[in-house]
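Every protein chain except one is present and positioned as in the full complex.
Going by the order they are written in, the chains are A, B and C; count residues from 1 in each one.
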Amino acid sequence: MPANREQLIAFFAKDFPQAKCQIISVGNRSAVVTHPVGVEELRPGGTVSGPTMMTLADVALYVAILGEIGIVPLTVTTSFNINFLRRPQPAQFIRGESRLLKMGKSLVVGEVTIYSGDDPTPVAHATGTYSIPPQQ
Amino acid sequence: MPANREQLIAFFAKDFPQAKCQIISVGNRSAVVTHPVGVEELRPGGTVSGPTMMTLADVALYVAILGEIGIVPLTVTTSFNINFLRRPQPAQFIRGESRLLKMGKSLVVGEVTIYSGDDPTPVAHATGTYSIPPQQ
Amino acid sequence: MPANREQLIAFFAKDFPQAKCQIISVGNRSAVVTHPVGVEELRPGGTVSGPTMMTLADVALYVAILGEIGIVPLTVTTSFNINFLRRPQPAQFIRGESRLLKMGKSLVVGEVTIYSGDDPTPVAHATGTYSIPPQQ
Partner (left out) sequence: MPANREQLIAFFAKDFPQAKCQIISVGNRSAVVTHPVGVEELRPGGTVSGPTMMTLADVALYVAILGEIGIVPLTVTTSFNINFLRRPQPAQFIRGESRLLKMGKSLVVGEVTIYSGDDPTPVAHATGTYSIPPQQ
């Protein structure tokens, strides 16, 4: 059974207490997640670090998947690819919009587009594949 | 001119104060970097989170590149791909060994193999491409 | 200056005489290209071979780029990533719809979704980065 936004927020607060991502919406094989941009997320040149964007993309896909299959924590990333498109303009957060391309029983594939603040031009694009453990 | 380990450690301490990676060695188009594994790096199931491994891989490649070209902070990741091979056994750190496959004037490509603690079986493998800004 | 469909068809006929792809449309940073499916494109199990889909994706991106910058034959792929989503249903052709995500002066990034025949469910999704040579 699917998990809704409230259930996912509770799951992250309990199992990923260090995660900074905020779940804005989830459903229909997609999710919108944001990550605040502070001193820790910046790198020389005042731009958002690559690993911050990778973290956001991975979480945005994970949330979209759990939104479909429910809280199956052992769902894991098997491969991940990201292209950085342009340096993010300074903003207080980055936003990842994920969409599942294939929802198989054991393998899921999805894509994420990342934006900086309210700028409509994407700053990065990622795809990931996830393995769902066999369920009893 | 290349940068040595001491120079890179000083650069990271100053420009990436939040980074947890430790530079073990650098030179010959390669680097060895470790990342401690604590509560923040774990995820449900007691395994190391994907974003922690992505961060380590990205830093291990960045260090190998700066080891060749010197401290050019605006060197940026343009694309990154990672395959997760197996769940890391519990250990106090993960280790990334990077190697540059192509060292061009403006584009660099490298690969990284990630290990958990002293286990000789790799837990992840990544490749990345980096853009070096034109130098005066 | 951009190249239109007729110019691109003529360029492919002359410079890639062995290519089997057909350019259906091009423009607005996108392209639609098809590849016939015959005995040569099939693999055991009666499905379309992976390399056939990779070829189609690469051509669909290359066409979208030349549609923007004109016939610059030395534009080359620098990296390419593809996820296979499901086995294509038997059909007489596969179709790639490409879209450029970033159109830089020297680096272009785009994505392609691949369909089999008239089935609206995608069978593969690819991203690629391309390098444009400096122009006089």
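We adopt the following convention: a contact is a pair of C-beta atoms (placed from the backbone, for glycine too) under 8 Å apart; a residue touches a chain by one contact, two chains touch by 3 or more.
Computed from a predicted structure; not experimentally measured.
Within the set A:30, A:47, A:113 or A:129, the residue that contacts the chain not displayed is A:129. Across B:13, B:74 or B:101, the single residue that touches the chain missing here is B:101. Among the residues A:30, A:81, A:98 or A:116, only A:81 touches the chain that is left out of the figure.
Seen across the whole complex, the unshown chain contacts chain B at 81, 83, 85-86, 101-102, 109, 111, 122, 125, 127, 129. Touching residues on chain C toward the chain that is not drawn are 15-16, 18, 39-40, 43-45, 47, 50-51, 54-55, 58, 73-74, 76-84, 87. Residues touching the missing chain, restricted to chain A, are 78-79, 81, 106-107, 109, 129, 131 (touch as defined at the top).
The rule is simple: only the chains that are shown with their structure count from here on.
With centres computed from Cα atoms alone, the innermost chain of the structure is A. Separating the centre of chain A from that of chain B, both taken as means of CA atoms, is a distance of 22 Å. Averaged C-alpha coordinates give centres for chain B and chain C that are 33 Å from one another. With each centre defined as the average position of its C-alpha atoms, the distance from chain A to chain C rounds to 28 Å.
Annotation for chain B: residues touching 2 or more other chains are 78-79, 81.
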